[in-house]
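Left out: one protein chain. Kept in place: all the others.
Each chain gets a letter, A, B and C, in the order it is written, and its residues are counted from 1.
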Amino acid sequence: MTIDASRGETGSERIRLGMVGGGRGAFIGAVHRIAARLDDHYQLVAGALASDPERARDSAADLGIDPARAYGTFGEMAEREAVRHDGIEAVSIVTPNHMHAPVATAFLKAGIHVICDKPLSVSVSEAEELAALQKRTGRIFAVTHNYTGYPMVRQARAMVRDGSLGTIRLVQMEYAQDWLTDRLETTGQKQAEWRTDPTRSGAGGCIGDIGTHAYNLGAFVSGLETEALLARLTTFVDGRRLDDDVQILLRYVGGAQGVLWASQVAVGNENALKLRVFGTKGGLEWHQENPNQLWFTRLGEPKQLLTRGGAGTSPESARMSRVPAGHPEGYLEGFANIYAEVAAAIRAARSGSKPDPAVMFPGVSDGLSGMEFIRAAVQSSSAGNVWVGVSGA
Amino acid sequence: MTIDASRGETGSERIRLGMVGGGRGAFIGAVHRIAARLDDHYQLVAGALASDPERARDSAADLGIDPARAYGTFGEMAEREAVRHDGIEAVSIVTPNHMHAPVATAFLKAGIHVICDKPLSVSVSEAEELAALQKRTGRIFAVTHNYTGYPMVRQARAMVRDGSLGTIRLVQMEYAQDWLTDRLETTGQKQAEWRTDPTRSGAGGCIGDIGTHAYNLGAFVSGLETEALLARLTTFVDGRRLDDDVQILLRYVGGAQGVLWASQVAVGNENALKLRVFGTKGGLEWHQENPNQLWFTRLGEPKQLLTRGGAGTSPESARMSRVPAGHPEGYLEGFANIYAEVAAAIRAARSGSKPDPAVMFPGVSDGLSGMEFIRAAVQSSSAGNVWVGVSGA
Amino acid sequence: MTIDASRGETGSERIRLGMVGGGRGAFIGAVHRIAARLDDHYQLVAGALASDPERARDSAADLGIDPARAYGTFGEMAEREAVRHDGIEAVSIVTPNHMHAPVATAFLKAGIHVICDKPLSVSVSEAEELAALQKRTGRIFAVTHNYTGYPMVRQARAMVRDGSLGTIRLVQMEYAQDWLTDRLETTGQKQAEWRTDPTRSGAGGCIGDIGTHAYNLGAFVSGLETEALLARLTTFVDGRRLDDDVQILLRYVGGAQGVLWASQVAVGNENALKLRVFGTKGGLEWHQENPNQLWFTRLGEPKQLLTRGGAGTSPESARMSRVPAGHPEGYLEGFANIYAEVAAAIRAARSGSKPDPAVMFPGVSDGLSGMEFIRAAVQSSSAGNVWVGVSGA
Partner (left out) sequence: MTIDASRGETGSERIRLGMVGGGRGAFIGAVHRIAARLDDHYQLVAGALASDPERARDSAADLGIDPARAYGTFGEMAEREAVRHDGIEAVSIVTPNHMHAPVATAFLKAGIHVICDKPLSVSVSEAEELAALQKRTGRIFAVTHNYTGYPMVRQARAMVRDGSLGTIRLVQMEYAQDWLTDRLETTGQKQAEWRTDPTRSGAGGCIGDIGTHAYNLGAFVSGLETEALLARLTTFVDGRRLDDDVQILLRYVGGAQGVLWASQVAVGNENALKLRVFGTKGGLEWHQENPNQLWFTRLGEPKQLLTRGGAGTSPESARMSRVPAGHPEGYLEGFANIYAEVAAAIRAARSGSKPDPAVMFPGVSDGLSGMEFIRAAVQSSSAGNVWVGVSGA
C-alpha cells in the first residue's frame, strides 16, 4: 500500500456535515473542522454553533454557512435538516461534555450519523442509552478518541495482532500534563473552569479529560478487555473539585495487567501521552509528542526505531499516512484520520455496501467503555483503593 | 498572541485558486491542496492538472472542479480565467521544474498571483526574468520553501533577530536522505527518474532538490546574505547523471561562515534537515523530523528545550500554530502556513491595504537566490572546489 | 567547587580493605574492587574470596593478596585480621544475599567497618539486629545502593532540598529490565538461578533485586519517608518461584505519593532505572542509562537539560565528578563515589574528627528500610493488594 496525500479527493460527492458547538473562541470545534477539511471528504453546510443566537449567526458567517442553516438550537437543526433533500448526513458534536448525550440523541433520532467528541456522556447510564439508541437506528457513531488515528498507533496495534509481541503481559499507559499545577480555574481561564467543574465535566477530572484517552489507547493497541481496576484518584491542588492525578492498576481478561498514570500537575509535561506494551516475545513504546516513531524490540535482538512510512511498517499504518517518511505528521492529521475512516463508513452506507474491513474508528461502545472506566475508578478510589469490576465482562 | 485553530475562518471571502500540474498520481500537488484547504483560506475552482486531456479532466472531477474550468493547457487557463468576473485570484504551480518559469510567466502576465513550487526555474536567467516580470506586474509571488513555515523555524529567526544569539558566527545546515543510495532511477520509480534527469531538474541533482531547502532555511533564520561559496558536488552512484551528495563552505557578507551538507545516499536518514546557528552569546539547533522542538543555549547557562506553543516562545511562532503545546504539528501544517501567509497578503492586496508586517513568505527573490546558489556550487565544483561569488552582493 | 580527577590521591595512607566473596567468576565483587581502586583510597590486602579453599587461594593470587591473608572462611578472617597491627580497617561483603548478615555481624564484632552489597539481609529481623549491632559498635556501615553515587542524582537531591521543586507531590520510580522474560533460571545461568531462588534471595525476586534500588533512589532524592504501600507482585513466567514484576503505590508521610514499577520481563529494557519527581513549583527527570543528564523544569519556564559538570549545577554534584562536562561518567564512577564517601568517613574516624557534612552514603538504616519495603510489599500483595504500613514511622 502506498502513501498518498490525495486520499479524500476521489470524485465521490463530499459528505454534508453539520456541527453543534464550536462557535467563535471554542478550541476543539476548530480542530474538528480542520480534520474534516484536510482530506476533502466533507463540506460543512449547517450548524448550531453557539447557544447565544448572535454568536451562533456570526460564527456561521465566519465559516461560510448559509444563514438559513445557521440554527439557534440543536433541536431545531436536527428537525429541519432531517427533512431537507440536501440535509446533513452527519453531525459533529463539540459541545461541553454534559451536552454530548442530549445532542447525539436528537440527531440519531433524526437519522443522522454522529461524530461526537469524547467523553461520550457524563454518566454510564446516559452512555448505555446512547449505545442502545445507536443500535436501534443503525446510524454510524464515532467518538473522537483521536489518538487511535495516529499511523504508528495503528502500526502498534497491527504488531500486537500479528503476534510480534507474543502473548501480552503488561500495558503501561501514561498521560502527563502540567497545566493545572496551580489553581488555574480561579483565574478566569475557561478551559480550566469547565474541566474542573463536576456539573459540566461529570464525576471525573483528570481521569475523564485525559485518563480516558490513555485507557482507550491501551485498549485499542492491546486488544485487551478490562476485568477490574484499582484506582487512586487525588486532588493535589487545594480547593479543586475534581481529581488532578490518577494512578490505576488494571486486570485484563485473560491475565494480562495494566498500569495507568495520568496527571495534570506533573511539571515539565505538556501532552506526554505514552504507551508501552510488553509481551512474551517483544515490546513496544510510543510517545504522542513524537508520534512518527515507534520503538520495537524483539526479545534478544537490537531495539528498532520504526518510523511512519519507513522500512518495516505495515499497510495498517501506511493507509493512515499522507506524506513520505521523515516528514512529520501530527495531531491534526491523526484527528483527520478518524474523520477519513468515518467518511469511508458513511460512503459505504450511502451505497449499501460494506466498508473496507480495514476501516476502524472508536465507536459508541468505546465511549461506553470510557464511562465505565471512569465510574469504576471513582468508586475504587472512594472505597479506599480496592478492586472494582469494570463492566459486564 | 494566542494559539488559534480557527485561523482562516474569518468570514472573509475565500480566495479563488487554480492549479497547474498536480493531476492524479502526482505527489506535491496534493500537498499543496491540503495546505490550501487546511485553514479554509482558499477554494480550488480551476485547473490545468495534466498535459493529457483525459487525465486533466478526470483529475478535475476528483476535485469537484467545474468541467468548464478544467483546462487542457495552462495557456488557455491563464487567458480565460483572466477575463472571468469570478476568475482565479491565484495559481499554484506544481509541475516538474522545467515548466515552473513558463507557467509563472503566463499567469503573471494575466495579472494573477503565483504560488510556485521550488525551485523557481531551471536557470538563473529564467529566474531573473521572472523576478523582473514580478516587479513590473506587482503580483504576489511565493516560492514554497515550506520549511520556513514551521513555527519553531520562525521562533529561531525571531531569536536571531532579537539578539539572543549575539553576533552570528557560524551556520550549520544539513539535509540528509538515503532514498537514492542505489540507482533507483533505473527501476521505473518516477520521482527518482525526473529528479536525476538534467533535462527536467536542471543542472543540480541533490543540490537543487534538497540542498536549496537547507540553504534557504539557513538564510531565512540567520538573515545573512551569501558572498561566496566553495563546493564539492559528488555523484557517488555509478551511472547517475546528477550529483547525489553536496558539501559546501559559505562565506556570508560581514564575516560569518556557513557549512552545508546535503546527501541522498546517507543510509539511515529519511528527511534529516537540520539547522544549527552559533553566535557570540547563544546557539540553537532545530531538526525537521521533530519540528516542534528548538534547542537553545545562552552561553554559560543550561541548555533549554523550547517547544512550539510552550513557555518562552514568541509571537512569531505562536501565530504559525494551531494547537496547544505538546500536540505535534508537522510538515503539512508548515506548508499550510505558507499558504496562510500568502492568503493574508492577497487579502491585503484585495483591499488595497498593507499586509500585517508580521506576514512573511519566501518570494521570487528567494527563488532567484536558490538558482544563484545552484549555479555557483556547480561552477565551484567543476573548477576544482574553488571560491565562487554567489550574486551581485 | 571544582571538578577534580585526582580526588583520592591525597597523600593520606590508603585504607586497608578486605573482601568476603567475589572470587573468580563473580560479577559484583569485581565491580566493588574497581570502585575501591578508582580513586586510590583503598588497598585490598585480605580476602575470604570463595567458600572453596582452592578457588579462594587462586582468586587471592589473582589479586596480589599475600597468601597468608587469603582466608578459607570469613570467620577466620575476621578473627585474625582483628588482631594484626596492620589488619584491615574495612571489609567489603559481596556474597549472595543470605550471607550478608552473618558476615557483617562477624566483622562488626571484630571492630571492622563494613561495606555491604545490597540488600542488607534476607529478613527484616536480621536487618534490625544488624542495625542494633552497628549502633552498639559505632562502626561505619555502608550499603551499596550505588545509584545514589551518580552526580546528577546528588544534583536532583540538592534541588529538592533547596526548594527548586516546591513541595513534593509525586515521585515516579521505575526500574525495567528484560533479561528474565524467559525462564532463564533453568538454563544454567548462575545469576538467574540464585536471583529467583527464595533460599538465596529471600522473599523478594524482582522487588528485592531492583525494586529496592528504585525505592532507595526515590527516598534519597525526595527525602520522603514512606508511611504505607499497596503492592501487586506478579510472577509472569510459569514455574518461576519469585516475582518478576512489581507495581506499587506509596503514601509518604506528609501526603506526597509515590508510584513504583519494576520489571524483569519488560522486553526492550536493559537497566532502565528512571526517576521523576514533581512538586508544586518544578519537576525533574533522570535516567540511569544516560546518567550525566538531568531534566529540570520550573513551572512556566522552558525545560532545562542540566549536565554533569555543566552550567547551573551545584557543589553537591561537582564533588562527585572527576572529568569535565560532556565527558560521560558511568556506573563504575557512581559506585566508586560510594567508596569515596565511605573513605572520607573512615579517615575522619581514624583521626577522631567529624567527616565533612557533605559526605553521604546509604547506611544500615537504608538497608533496613529496604527490607521493610520488601516485607510490606510481599504482605500487601499476598493480602490482595491492600494498604500496609511500612515501618514504625
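The definition used in the following text is that a contact is a pair of C-beta atoms (placed from the backbone, for glycine too) under 8 Å apart; a residue touches a chain by one contact, two chains touch by 3 or more.
Note that the coordinates shown come from a computational prediction; the quantities given were computed from them, not determined experimentally.
Colleague: Thinking of the complex as a whole, which visible chains are touched by the chain that is not shown?
Modeller: A, B, C
Colleague: Out of A:Ala68, A:Ala132, A:Leu305 or A:Ala383, which is the one that touches the chain we can't see?
Modeller: A:Leu305
Colleague: I'm checking contacts with the chain that's been left out. Which of B:Thr10, B:Thr234, B:Ser365 or B:Gln379 qualifies?
Modeller: The missing chain is touched by B:Thr234.
Colleague: Could you tell me which of C:Thr95, C:Ser121, C:Gln134 or C:Gln177 touches the chain that is not displayed?
Modeller: That would be C:Gln177, which touches the missing chain.
Colleague: Taking the full complex into account, find the residue in C:Arg241, C:His327 or C:Lys354 that is in contact with the omitted chain.
Modeller: C:His327
Colleague: Per the definition of touch given earlier, which of B:Val143, B:Leu284, B:Ala340 or B:Ala376 contacts the omitted chain?
Modeller: Among B:Val143, B:Leu284, B:Ala340 or B:Ala376, only B:Leu284 touches the chain that is not shown.
Colleague: Applying the definition given at the start, please give the residues of chain A touching the unseen chain.
Modeller: 296, 300-307, 310-312
Colleague: Across the whole complex, list the residues on chain C that are touched by the chain not included here.
Modeller: 4-6, 9-11, 14, 24, 27, 29-31, 33-34, 37-40, 58, 61-64, 177, 269-272, 288-292, 307, 310, 322-333
Colleague: Spell out, residue by residue, where the missing chain touches chain B.
Modeller: Residues 165, 169-170, 172, 178, 181-182, 230, 232, 234, 236, 245, 247, 249, 257, 259, 261, 263, 265-269, 276, 278-285, 295-299, 303, 384-387 of chain B touch the chain that is not shown.
What we mean here is this: only the chains that are shown with their structure count from here on.
Colleague: What topology does the chain touch graph have (line, ring, star, complete, other)?
Modeller: complete
Colleague: I'd like the most central chain, judged by C-alpha centroids against the all-protein C-alpha centroid.
Modeller: Most central by this criterion: A.
Colleague: Using mean CA coordinates as chain centres, what's the gap between chain A and chain B in Å?
Modeller: That gives a centre separation of 34 Å.
Colleague: With chain centres defined as C-alpha means, what is the inter-centre distance between chain B and chain C in Å?
Modeller: Here the centre of chain C sits 55 Å away from the centre of chain B.
Colleague: In whole angstrom, how far does the Cα centroid of chain A sit from the Cα centroid of chain C?
Modeller: Distance between chain centres: 44 Å.
Colleague: Would you mind listing the residues of chain A that make contact with two or more other chains?
Modeller: Residues 269 of chain A each touch two or more of the other chains.
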